[in-house]
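Note sheet for the following structure.
A single protein chain has been omitted from the complex, and every remaining protein chain is retained in its original position.
Entry: chain A
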Amino acid sequence: MSYEIIGITVLWIFLYGYLIVASVDFGAGFFAYYAKVTKKDHIMNQLISRYLSPVWEVTNVFFVFFFVGIVGFFPDSAYYYGTALLVPGSIAIILLAIRGSFYAFENYGSKKSNVYMFLYGATGLLIPASLSIALTLSEGGFILEENGVVSLDYLALFTSPYSWSVVVLAVVSVLFISAAFLTFYAARANDQAALKLVRKYALFWATPTIIAALTTFIALGQHNERHYQNMFDLWWMFGLSVGFFIIAMWLIYEGKRFGLAFISVMLQFFFAFFGYGASHLPYILDPYVTIYENATHEATGIALIVVFILGLFLLIPSLILLMRLFLFDADYVKGKK
C-alpha cells in the first residue's frame, strides 16, 4: 500500500472514532435537555454524567487528531479548506468551546441551570450540523478557486438539497447512535426506568435515520455523478450496513443483548462511513485536492505513519484501561463507586 492510502485510512479511522464517541456525547446532551423539559431528568441524568464525565476530553482529542492529521498528510487541504472555512470553522470552534467548557463548569461547579441545559442540548445538535458541512464541501461545487483566490459559494451551499440532507442525516444519526449506546449502558447499570425510556428513543430515531440516509444518497446522485457511481461499485458495503442496522433494530425491539445491538449499530455506521469514504477517493476536495497529487513529502508521510504506529502502542492499552474502569466495571456503572 502506498503511504497516501495508509494516511487517509488512518485519518478516516479516527474520524469514524470521533463520529461514534462524539455522537454518544452530543446525543446525550439533547436527551438530557429533552428529559428535563418533559420532567424525566431524574431518570436520565445520573446515567449520562457517570459515563460522560470521565471521557469528554478524550472525545475532543479524536477530533483534534483528525484535523491535525489531515493537514500533516495533505497540506494542500489546509490551504483550500482553511481559506474557505474561516467563518463556518470559527462558528464550529465557538460551539465546541461553549459545550466543552460549560460541561466542566457545571459538572464541577454547581447545580445544572436551565441555561446550561439548553446550551448543552442545543450545541449537541448544532455541532454535528456545522461539522457535516465540511463533508458536503468535499463533494465539490461549493469551494471555488478563481485567479488564485479561494472562496466559498454560500448561496450554492444554502440552496443545495444535498447539503441540507447531509445536515439532517448528521443530526438524526447522532440521536440514533446515542440512544443505542444509552440503552446498552442503562441495561448494564440495571437501571430499569432509564432503560425503558432510552430504548424508546432508540426505536424512535431508527426510522428517520434510514430515511435520511436514503435521501442523502439520492441527493448525492444529483450533485456528484462520479461519486454516486463509485458507491454503486461498493454496493456490498452499504448492503452490510443495512444488514447490521436490521440486526440492531431487531435486538433492541426484542429487548435483549443490548451490547451486541450497539456493536451492530457501530458496524452499520462503519460500513456506511467507509463505503462513502472509499468511493470518494481519490479526492479529498473535488476537484482540487487528491490523495496522490497533494500528499505531503514522502519522508514526512512515512515519519507520520511510524509515529502513528508507535502512538497506538501507547494509546490502545491506555484506552482499554479507561474503558475497563468506567464502561465495563459493573460496580462503577451501577453507581456504587
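Keep in mind that, in the parts below, a residue touches a chain if its C-beta (ideal position, glycine included) is under 8 Å from a C-beta of that chain, and two chains touch if they have at least 3 such contacts; residues count from 1.
Just so it is clear, contacts and distances are computed from a predicted model.
Among the names given as "Cytochrome ubiquinol oxidase subunit I", "TRAP transporter large permease protein", "Phosphate transport system ATP-binding protein" or "NADH-quinone oxidoreductase subunit H", UniProt records the absent chain under the name "Cytochrome ubiquinol oxidase subunit I".
Touch with the chain that is not drawn comes from one residue among A:Y79, A:W164 or A:F217, which is A:Y79.
Along chain A, the points of touch with the absent chain fall at residues 53-55, 57-58, 60-61, 63-65, 67-69, 71-76, 78-83, 85-87, 89-90, 92-94, 96-98, 100-105, 108-110, 149-150, 296-297, 299-300, 303-304, 307-308, 311, 314-315, 318-319, 321-322, 325-326, 337.
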